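Here the complex is missing one protein chain, while the rest keep their positions.
== chain A ==
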Amino acid sequence: MDTAVTTLDPITVEVIGAALSSIVEETGEALIRASYSTNIKERRDCSTALFDIAGNTLCQAEHIPIHLGSFIGIVPHILKLHDVAAMQPGDVFVGNDAYAGGGTHLPDIVLAEPIFVDGRIVAWTVNLAHHSDFADRGHQHIYQEGLRIPPVRLYRAGELQKDVLDLILLNCQVPRERLSDLRAQMAANRVGVQRFQALCRKYGTGVVLGAGAALLDYAERKMRAGIAAIPDGTWVFEDVFESTEVTTHLPLKVTVTVAGDAMSLHFDSPRQLRAGLNMTYTALLATAYYVVKSVVDPTILPNAGLARPLTITAPAGTVLNCTHPAAVNGRVQTCQRVSDLILGALAQAVPERVTACSNSVCTVATFIGQRKGDGPIWVYLETMGGGGGARATKDGLDGVHVHVTNTSNLPVEALETEYPLTLLRYELVEGSGGAGTFRGGMGLRRVYRADEDCRVRVDVSRLTSQSWGLLGGGPGGHGAVECGPGVVFERDNAELKAGQWFAIVSPGAGGYGPPAARSPAALARDLAEGTISAATAREVYRHTA
């Protein structure tokens, strides 16, 4: 058997690296195409990756950066809980737990399958789907948030373990979708296994594994070169987090130190809370990897090599590095704020590379209801983009997913066909982009009408704080919840009667540079398009025309 790890020419490494990317993209496509739930088939809230036998990420598909946090723990946990020698081709492990499974929150169910070549495990194909389930639960601690699944076999040597499946499905509110999406995840892993085996047949297993290792080294080299180009120093940045769930301002602080070709990031935050906003350490890692790669060099391959020059620390038991049994369902809100926190620190070193604060959250609405006549329960989850932070030379992007999320919206025509909801309006929020030489991106407003009775739970942030501008730029608009007549909104949820409406507004982003320096042509366009008001033009931008 060819297992010798050889020194490889750069073209072979590049070709295999691109082949690994294409495998994870293709497995992702299979997952999306075979799935049933709107959250996967249209919103693409899923990710795929390949790992080496030590659990290092070989390649992650360009889907959702935060999902890396739910991936990086699973292979080590499997190896801890199960005997490798007893594993067989066709074994598939399922897991989701934040503490015993390496996950970041329970709806992200991960399927991991060892890839065998010549009777030996050579790599792992792993995929994650955000199952839109475990809705309308409590978030005081993780036991309220859904079923905890440590990595266990869902398939043994290709044979479905029906007992395990039945146990999982009984704990889900929409079992038909869960079953179908789990099957789609199986389909995706099958593609991953076949393609990786074919790659090994073509180049030889030793060459493929050698290229995999070389690619990690390459990512590390590029990361180190990028960090070395940032001036040495220590930068501190602080912001607050508040949301519909926790309305008091929680102070968050990062200390970034650049020394030569290495970077350390230390995070301080309050003690973990009885709320869903806590982040596991893997969620913090995934967030920091994303931001630093984006600033240092967006083209660095998304593999484990890029993490080597980074040291990431936070006291255990705090909001940004929580421990059992903290609830974690809403961790993505906090991850988004942490992303901007790191940008705020790096802005002091390399202001031209970063953006002003984006909408800094992942606005979420989860609707849950039961079809008439004791029919099945339905759950509809959507996340909303908002403003993208203004850049050093141009405006921020309007109404986009930023940082660690990047899901697609569900087409209105799919939303209304599948659920008893009507979308009345879907628009940019005028005036919500922070003022500046370059304007912050605008937030979004979505107005829903319930066509049957249902409940809605939201995560909306920047209700009382605002996304910061840079170098004289102004802050972005607030997030908000708007209720139609008769709707009573309590803390973070409301009951909707058929015919009632309810709206969510996502925050705008911060501007970059002093507003008075904005070009008259850009201002004229803002006014014609109605993105800022005449009063703002006059009073904030000192526009005289």
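By definition in this document, contacts are C-beta pairs under 8 Å (C-beta built on N, C-alpha and C of every residue); 3 or more make two chains touch, one makes a residue touch a chain; residues count from 1.
Simple rule for what comes next: contacts and distances are computed from a predicted model.
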item: Chain not present in the shown complex, as UniProt names it (candidates "N-methylhydantoinase A", "Protein-methionine-sulfoxide reductase heme-binding subunit MsrQ", "sn-glycerol-3-phosphate transport system permease protein UgpE" or "Amino acid/amide ABC transporter membrane protein 2 (HAAT family)"); value: "N-methylhydantoinase A"
item: Residue of A:131, A:153 or A:293 touching the missing chain in the full complex; value: A:293
item: Candidate in contact with the missing chain, chosen from A:23, A:58, A:214 or A:342; value: A:23
item: Hidden-chain contact residue, picked from the options A:336, A:409 or A:437; value: A:409
item: Candidates A:259, A:316 or A:424 - the one touching the absent chain; value: A:424
item: Contacts of chain A with the absent chain, listed as residue ranges; value: 11, 14-15, 18-19, 21-23, 26, 30, 32-36, 41-42, 62, 65, 180, 183-184, 186-187, 190, 195, 290, 293-295, 298-299, 354-355, 384-385, 388-389, 391, 394, 397-402, 406-409, 411-414, 416-417, 423-428, 444, 447, 525, 528-531
